[in-house]
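With one protein chain held back, the other chains of the complex are shown just where they sit.
All chains are identified by letter, namely A and B, in their written order; residue positions are counted from 1 within each chain.
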Amino acid sequence: MAQAVVTAGSSELAPDGHADHSHDTNTGVSNPKLAIWLFLSSEALFFGAFISTYFLYRGRDAQFLKGPTPDKLLNIPFTSVTSFVLLMSSLTMVLALAAIQRGDHRRLRIWLLATALFGATFIGGQLYEFTEFYRQGLHLGTNMFGTTFFVLTGLHGAHVTVGIVWLLLVWSRSMQGRLPSEKSEAVEIAGLYWHFVDIVWIFIFTAIYLIPTH
Amino acid sequence: MTEGTDLVTVSADESPVGAAGTAPEPLAGATPVVAPEHAHPGPRQYVLIAVVLVILTAVEVATSYLEGSVNANLLIVALGIMAAVKFFLVVAWYMHMKQDSHVFRRLFLTGLILASVVYGILLLFFSSTVLKS
Partner (left out) sequence: MTTVEDPPAVVQAERRIRILERPKATTGKFSWVTTVDHKKIAIMYATLALGFFVVGGIEALFIRLQLAQPDGTILSAARYNEFFTMHGTTMVFLLGMPIAAAFGNFLVPLMIGARDVAFPRLNMLGFWVFALGGVFLYSSFALGGAPDGGWFGYAPLTSTPLAAGYLPGRGTDFWTVGIIMLGIGSVATAVNFLVTILNMRAPGMTMMRMPVFVWMMLVVAFLTLFAMPPVTAALIMVFMDRNFHTNFFNAAAGGDPLMYQNLFWIFGHPEVYILILPGMGIVSEILPVFSRKPLFGYSIVVFSGIAIGFLGWGVWAHHMFTSGLGPVAVSAFGLSTMLIAVPTGVKIFNWLATVWGGAVRLRTPMLFALGFIAQFTVGGLSGVMHSIVPSDTQQTDTYFVVAHFHYVLFGGLVFAVFGGFYYWWPKVFGTMLNERMGKLNFWLMVIGFNLTFFPMHFLGFEGQPRRTYTYPSGMGWDTMNLLATIGAFIIATSVAVFIVNVIFTARRGERVSHDPWDGRTLEWSIPSPPPEYNFAVVPIVTGIDDYWHRKYTEDDEGRLVKLPAGGAVDEAEHEPAGFDPHSIHMPSPSYWPLIFAIALPVMGYGFVFKNWFLLAAGVVVAFFGLNGWAIEPSAEPEPSGTEAH
């Protein structure tokens, strides 16, 4: 929720009513960009809490043998593909930004849509994975893996979902012709959020899927 | 086109890229080329970064299959380093931290370092060395 707040702030003007020219500020950087970076550094502590909780509890199931264990559940080839898709969405995102910065609004829209689509693919993969695990008997309360896995990846998925909605909003603004090149910062800020969600996944993917459990 | 200045800057930071692709640059190597004068890199670098990211991911996944045949700690360290490199590539190039104002770098690093130190100490609490000594 909070991240969306910052988004909305991104269309803010400097309070003296002048358009938000970055050179007007003391640090030389624009207010909305500073705000999103601050927010992302705050988010680092949010995900850090869940990732450390995951590490604290991983492997503890051995003493509490109950339900399916991660080495039986995790489908690494499948998740590698969805991770690859999310990684590629970062490429399309940055291409969207490059497009609007050189005034190419047609490509901007294409890349924005592609990014949202890649994100949606990732979420689709996650939903498939969740239902598959659930079918195999892993619930939130089955064991510590169920608890930490669903909550950590679920919260990340929620962030990706917010990002998709955000990108679609930016896209629709562009379609309505209300996103001229001089407002490219709106794309840049959405992009920063998107890349951040991607790098969080880089760590989650390594932590949950790649590092051996036992 | 009101934003004439935008066009100028874009063409300014695209030309050295083209040059890097054709003419031999002294610094051009396996690492992605950094556009001089801290201008934003162009689509060419972005794709190059993506290729590196994909290769790294493939290596990561392959490494994880070595489980059992290699020392587990070594595996964890290797995977951690690769994740960190991927993280660095995305932040530095896709999030433009290399070119952008150092203000962002300092703020984001503050959050990252704080998170690592605090949660690192927190996890140490639960490790047997701290608990039993």
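Some points to look at:
Here, a residue touches a chain if its C-beta (ideal position, glycine included) is under 8 Å from a C-beta of that chain, and two chains touch if they have at least 3 such contacts.
Being a predicted model, the structure only gives us computed values, none of them experimental.
Mapped onto chain B, the interface with the missing chain covers residues 1-3, 7, 10-11, 103, 110-111, 114, 117-118, 121-122, 124-126, 130-133.
Seen across the whole complex, the unshown chain contacts chain A at 1-2, 4-19, 25-27, 29, 31, 34-35, 38-39, 41-46, 48-50, 53, 56-57, 60-61, 63-64, 66, 102-106, 139-141, 143-144, 146-148, 150-151, 155, 165, 169, 173, 176-181.
One rule holds for everything that comes next: only the chains that are shown with their structure count from here on.
The geometric centre of chain A is 17 Å away from that of chain B, both derived from CA atoms. If you check the complex, the residues on chain B that touch chain A are 1-3, 6-7, 10, 40, 42-43, 46-47, 49-50, 53-54, 57, 60-61, 63-65, 67-68, 72, 75-76, 79-80, 82-83, 86-87, 90-91, 93-95, 100-101, 103-104, 107-108, 110-112, 114-116, 118-119, 122-123, 126. Those residues of chain A that touch chain B in the complex are listed here as 27-29, 33-34, 37-38, 40-42, 44-45, 48-49, 51-52, 55-56, 76-77, 80, 83-84, 87-88, 90-91, 93-95, 98, 101-103, 180-182, 191-192, 195-196, 198-199, 202-203, 205-206, 209-212.
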